[in-house]
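Yeah, one chain of the complex is gone here, protein chain that is, but the others are all in their spots.
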Amino acid sequence: MSKEVKPDSISLCPLSAAAALEQELLCIFGTGDLGRSLGQRLLQTGYRVVYGSRRPHSCGLLPQGAQVRSHAAAAEPASLVFICIHREHYDFLETLAPHFKGKVLVDVSNNLKKNLYPEANAEYLQRLIPGAHVVKGFNTLSAWALQNGPSDANRQVYLCGNSAEAKEAVAEVATKLGFTVLDKGSLSSARELEDFPLQLFPEWRLPLRLAFGLTVFFFFYLLIRTVVSAYVEQGKDISFRIMASLANKVFPIVSLIMLSLCYLPGVIAAFLQLYRGTKYKRFPDWLDRWMLCRKQLGLLALGFASLHVLYTLIIPIRHVTGANHLILLPSIRLNHTIPFDTTMAWRTDSYYAMGILGFGLYLLLGITSLPSVSNALSWREFSFIQSKLGYLTLFICTFHTYLYGWDKFLWVSGYTWYTPPGYMLSLVLPSAVMLLKLLLVLPCVDRSLTRIRQGWERSDPEDDSKNSLLT
Amino acid sequence: MSKEVKPDSISLCPLSAAAALEQELLCIFGTGDLGRSLGQRLLQTGYRVVYGSRRPHSCGLLPQGAQVRSHAAAAEPASLVFICIHREHYDFLETLAPHFKGKVLVDVSNNLKKNLYPEANAEYLQRLIPGAHVVKGFNTLSAWALQNGPSDANRQVYLCGNSAEAKEAVAEVATKLGFTVLDKGSLSSARELEDFPLQLFPEWRLPLRLAFGLTVFFFFYLLIRTVVSAYVEQGKDISFRIMASLANKVFPIVSLIMLSLCYLPGVIAAFLQLYRGTKYKRFPDWLDRWMLCRKQLGLLALGFASLHVLYTLIIPIRHVTGANHLILLPSIRLNHTIPFDTTMAWRTDSYYAMGILGFGLYLLLGITSLPSVSNALSWREFSFIQSKLGYLTLFICTFHTYLYGWDKFLWVSGYTWYTPPGYMLSLVLPSAVMLLKLLLVLPCVDRSLTRIRQGWERSDPEDDSKNSLLT
Partner (left out) sequence: MSKEVKPDSISLCPLSAAAALEQELLCIFGTGDLGRSLGQRLLQTGYRVVYGSRRPHSCGLLPQGAQVRSHAAAAEPASLVFICIHREHYDFLETLAPHFKGKVLVDVSNNLKKNLYPEANAEYLQRLIPGAHVVKGFNTLSAWALQNGPSDANRQVYLCGNSAEAKEAVAEVATKLGFTVLDKGSLSSARELEDFPLQLFPEWRLPLRLAFGLTVFFFFYLLIRTVVSAYVEQGKDISFRIMASLANKVFPIVSLIMLSLCYLPGVIAAFLQLYRGTKYKRFPDWLDRWMLCRKQLGLLALGFASLHVLYTLIIPIRHVTGANHLILLPSIRLNHTIPFDTTMAWRTDSYYAMGILGFGLYLLLGITSLPSVSNALSWREFSFIQSKLGYLTLFICTFHTYLYGWDKFLWVSGYTWYTPPGYMLSLVLPSAVMLLKLLLVLPCVDRSLTRIRQGWERSDPEDDSKNSLLT
């Protein structure tokens, strides 16, 4: 209710008529998917919409309530024009330059590839029509998001432009549509905004490459140790093992290594802070990048662990339903009545129990990193789960692998061609991470680290008392 | 606080007093769950709230800070009244009509069933009190959502009403409460808004019916082929197989068919666009409806696939722990020392490996369709996962089924009563979808399709250059 409304019962009726007239008129050039969705959303929010079209009388399905005119006629009454046209067709806009004088043009366009043109679309548009105030914006939204209204990650609209006033006018429309506006500065940021929707999982690239590299390495390492060595030394063809047995060795190894790579950068950062005696120095770039992709590393590790679980659970089916492996079993089962060994029973059952508990915790970590779940957690709860439960998961999974090894560490026969089995290699990194973490939680080390993280600096002894700043 | 405020200590104190007086007073009729939650939320946001009640002195627990008066006394000072009463009790409001003159009445009511009354509650209210400005709204929110503030899907408040000014007043309150407002037009949309909270999974209905139909068909098809035929031809009662073996045949078949039904409409739409030479013609209704329920089809397919995985993993337990099946096994295991067949080993292990990978990708597709995850993806990332990874999943799952069949396609004995086994039937649709998709990605076809999807139209040759509009 606006401030003019004083005598309620009288003012409402005429005002409601006036309000209908007052609705701002916006113009949209382009009747493609994006133009239509944008128009529909604007109409729903209470704006009036006029489309500019080459062929005002045959331009397909437009949202109900919108008008269609020729480009010039459509731009005339509106002070804000959305340009929902492909860049290739911008040239015809130049002829309309006089109509655009002093108006705000919102460049909504995207390109199909990065670096397709020497300058950003919005900069090109500004060059074509110097008299208008070009604002780049809304281009990170899909037609779908525009039609259905903002949702979680589609809530933000990025704007950039040289005129603060023009940006404010666009920001007001975006806010009314329910979006949150983020000003990215002058029109020179337009390229950045135009590249944004072309990105494909930028934060997953490094972890995926790492996972791929590790998988390939361990695959060939184990291929040589098992299949090739069996063929060379005994002449047996056990190549079929590639599909299941070998995969079920590679996956848990990669999973454990990647899980420990999640926690290694945190440990390194802590030692770096201890060494430097301050938290106000920047970490080296590689460490920053590494720390930013910990979540992705962890999720990939969870994926490999899940495959390991499925492969493991499928083992007995292969034995029971396929006839091919069974020839090996009866001899074991019937002839040797192995004396029952309680220690081995403890070991086997502990091995499986640790595997199950480790996987359960792994899953818990995965679930809490779902956006909606992690958003519902307070910062302290999130860090409790990701750090305390994370290290517990790492410990249990490492222990699970040690139990797998058991006394085989000492068996000479396991070291085919003088190479250690894969699971031994996989134990190096997690053991190191846990050892370093153990050092960090020693009371004396922990105390120094806590002080540093609260802002204390070793290098500045004369002014300690006021040095602490909120973490 | 703006910079004009210079003599701070002076201006602030009177202003803060003024601000307290300035808080708008809203009235709520009805002290039920919804009325209370609404009042509590309004109070938290800074409004003053007065309840109108039949018995102002005994109306249970109301939010702290709210006043309670008789209906007439409560409505008097407020310009906006929320009607949180069941429609059956609206008649007493008629007596208050003079008090409501020119005020905004927000009808928050819902009905227990659709079409219970000839006119919408809000229209009925408007008829009772013609002098007031009735706005329908807030009824799609639960008391819980009102109390706890807006969250994802509960963020939107739908409004409709005949007075634009009244709607704006209500929209302002809703916006202050943190909701996003969507104007649904005049009061004649009230029925639509009132039916909204009564819907029960409307978008799941078609996929669920399809899943049910497919399940029933394949259940009886396989029942006849296995259980009935075994009873008729050999007199054996293997009806117990219904619970596990038969289910484990039906579920993967239905899952694969439904997965391919996810991708079939997209392929059909592409061919339709190619045939028509434009993307600006509407798809037939059945195709539109089909495309809108692809997500639900996929999630149901994932559900069936999960059941298939669990049933498969349970097989060896049934063999090992239950004594009933075991009589069959020893003979296989001991007497026949089957010569080891590497090809068959490859086939079996590949079969299982494909199943595991297919299920892993299936799960990935399911996870990315969680609202919070899909919202965090850019449009390009989402379409990469749902289309590229989706087709990969379909391919792997189909390949898994072909490996299951292997050379059984040619065995005459498999065709009991001249009917093909179930898995053969399940292969028809996915094979067709992949074949059609293969045609679409042929370079020449792909090029035409891309041009059409960028706005090019074959039917309009004289004006090609300007025809492309933003996709």
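The letters A and B name the chains in turn, as written, and every chain counts its residues from 1.
In this text, a contact is a pair of C-beta atoms (placed from the backbone, for glycine too) under 8 Å apart; a residue touches a chain by one contact, two chains touch by 3 or more.
If you're wondering where the values come from, they're calculated on a predicted model, not measured in any experiment.
*Asks:* Touching the absent chain in the whole complex: find that residue among B:161, B:207, B:252 or B:316.
*Replies:* Checking the options B:161, B:207, B:252 or B:316, the one contacting the hidden chain is B:316.
*Asks:* In the complete assembly, which of B:216, B:243 or B:435 touches the absent chain?
*Replies:* Touching the chain that is not displayed is residue B:243.
*Asks:* Can you name the residues of chain A that touch the chain not displayed here?
*Replies:* Output for chain A: 22, 24, 79-80, 101-104, 131, 133, 152, 156, 163-166, 168-169, 172, 180, 182-183, 280-282, 309, 312-313, 315-316, 319-320, 329, 332-334, 337-338, 340-342, 344-346, 348-350, 352-353, 355-357, 359-360, 363-364, 370-373, 375-381, 384, 454-455, 463, 465-471.
*Asks:* Touching residues of chain B against the unshown chain: what are they?
*Replies:* Spelled out for chain B, the touching residues are 1-3, 5, 7-13, 15-16, 19-20, 30-35, 44-46, 54, 60-61, 84-86, 88-89, 92, 108-110, 140, 142-145, 149-154, 178, 196-201, 237, 239-245, 247, 303, 306-307, 310-311, 313-314, 316-327, 329-330, 334, 370-373, 375.
Assume only the chains that are shown with their structure count from here on.
*Asks:* If you average the CA atoms of chain A and of chain B, how many Å lie between those two points?
*Replies:* Averaging C-alpha atoms per chain gives centres 23 Å apart.
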